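Every protein chain of the complex appears in place save one, which is left out.
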Amino acid sequence: MPSYKRPGALLPMSTGYCPGCLHGLATRLVADAIEELNQQKNAINVVSVGCSALNLYSWCGDDIGAAHGRAPAVATGIKRCLPDRLVFTYQGDGDLAAIGLAEIMSAANRGENFTVIFANNQTYGMTGGQMAPTTLVGQKSTTTPYGRDPVTTGYPLKMCELISVLEAPVFVARYALNSPKGVMDAKKGIKKAFELQLAGKGFTFVELLTNCPTNWGMSPLATLDYMNTNTVPYFVPGVYKDKEGGKQ
Amino acid sequence: MKKSFVFSGSGGQGIMSAGITLAHTAIDMGKHSTFLPEYGPEQRGGSAKCTVIISDGDIISPLPKKCDTLIAMNEQAYGKFIDDVKEGGTVVVNSSRVKDTDRQDVKTISVPVDDVALELGNVKVANTVLIGVLIGATDIVSKEAVIASLEEKFKEKSPEIMALNIAALEKGIALGKGTV
Partner (left out) sequence: MEKRFMKGCEAIAEAAVRGGCRFFAGYPITPQNEIPEYLSKRLPEVGGVFVQGESEVASINMVYGAAATGTRALTSSSGPGISLKAEGISYLASAQLPAVIVNISRGGPGLGSIQPAQSDYLQATKALGHGGFRAMVFAPATLQEAVDLTYNAWEYAERDRGPVLILMDGCLGAIMEEVELPEMKVLNYDNTEDWCLARVGGREDSHMITPILPELALEMLNKFKGMTYKMWEMADVKVEEYMLEDAEYVVVAYGIAARVAKEAINTLREEGFKVGMIRPITLYPFPKASLDNLDYNQVKGIIDIEMTVPAQMRDDIELQVKGRCPVHEYGRSGGILLDDEGVYGAISDIVKGGA
């Protein structure tokens, strides 16, 4: 049963996210999983750059800010030195799939024993809504005012699909946070990833499809519908790799 | 006493190895020494050069413009570095590969080290023959100390390899002595 009190892993303060932003929910799901696994004092959150950085201040426990895109490299340094700690990165799509593409792919390929939480909202939220590597074809942004044109900007990057073809990762999954079922599944997925890490199994990757009412220019409710119609058909939720569960 | 040596040739001729052996031997004998390799982008077959300084006192600059002794293992190296030898200095040439020697103000010792090494059974010991020639001609380090360095260097190799190197060293010493 989900708890409706504030998770112990979060400080009693506002997250700083815009109203209706699913980053807050994503942060909470991570915090819930940590609490349920009794890892508050053992977890180290490697915070990235972008809106995801806002949870640097709300975290109760050790956390460290990483340079843009470099969270998987920072987490590598930490986890190799402190192998018993629960280490995870929390990264957005610009951070992970554009400027940090080398770091995420290489850490995944080395099979580093930490967890990556990837919040994909298809935009650079903090800098004001520029095109992200995950912005959908036709989707408008401040740098694609006529909608993303694949002729000049290519196609949205599917990170779960990319990472699941590597040998080393043990668990790769994508969840959409725009429905209650998606939220429940996501929480199970995050918890499973943490459990695999604590068992020393290797690299785990959880992608969470989120929204950005502010930069998409929609009401929060409208973003959920937009996700159903546009995001989910392209970024298909599901477990892409589960080595322990027999799914390669 | 402070002497500088330039070993030159092409990659694979054991240039670096000979330089390190000489420097190591000098240190074992209580002298001071520096070994400076010149590195290139080629992993194989490029030119190879190193500078060894041996001194009784501290070595201040490891970058002499001119050397006391040049060891040239091929024609190209000879042409490239012959002008860097001090007047009155010594040049040891591998006459298996260097045909023309033209400087009159240096002492030139010509030994066909490749052929000598082949006669001994393996062209790879050419650089050990060369060290022999060098100590035969200059007594910069002792034969015993070189043998001790070689034993250290080849400690994980077969006794045959060590024996071949000692034979190469002795042959080189004899050739080096004979030419002075």
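Structure notes:
Per-chain residue numbering starts at 1, and chain names A and B are given in the order in which the chains are listed.
We take it that contacts are C-beta pairs under 8 Å (C-beta built on N, C-alpha and C of every residue); 3 or more make two chains touch, one makes a residue touch a chain.
None of the values given here were measured: they were computed from a predicted structure.
The chain we do not see here touches A, B in the full complex.
Touching the chain that is not shown, out of A:67, A:198 or A:218: A:67 (per the contact rule at the top). Touch with the chain omitted from the figure is made, among B:20, B:120 or B:166, by B:20.
Across B:36, B:118 or B:148, the single residue that touches the chain missing here is B:36. Touching the chain that is not shown, out of A:40, A:130 or A:153: A:40 (per the contact rule at the top).
The chain omitted from view is touched by exactly one of A:11, A:165, A:184 or A:199, namely A:11. Against the chain not shown here, chain B presents residues 20, 23-24, 27, 32-37, 39-41, 59-66.
What chain A contributes to its contact with the hidden chain is residues 11, 40-44, 46, 53, 56-57, 59-67, 70, 73-82, 85, 102-103, 105-106.
As a working rule, only the chains that are shown with their structure count from here on.
The distance from the centre of chain A to the centre of chain B, with each centre set as the mean of the Cα atoms, comes to 62 Å.
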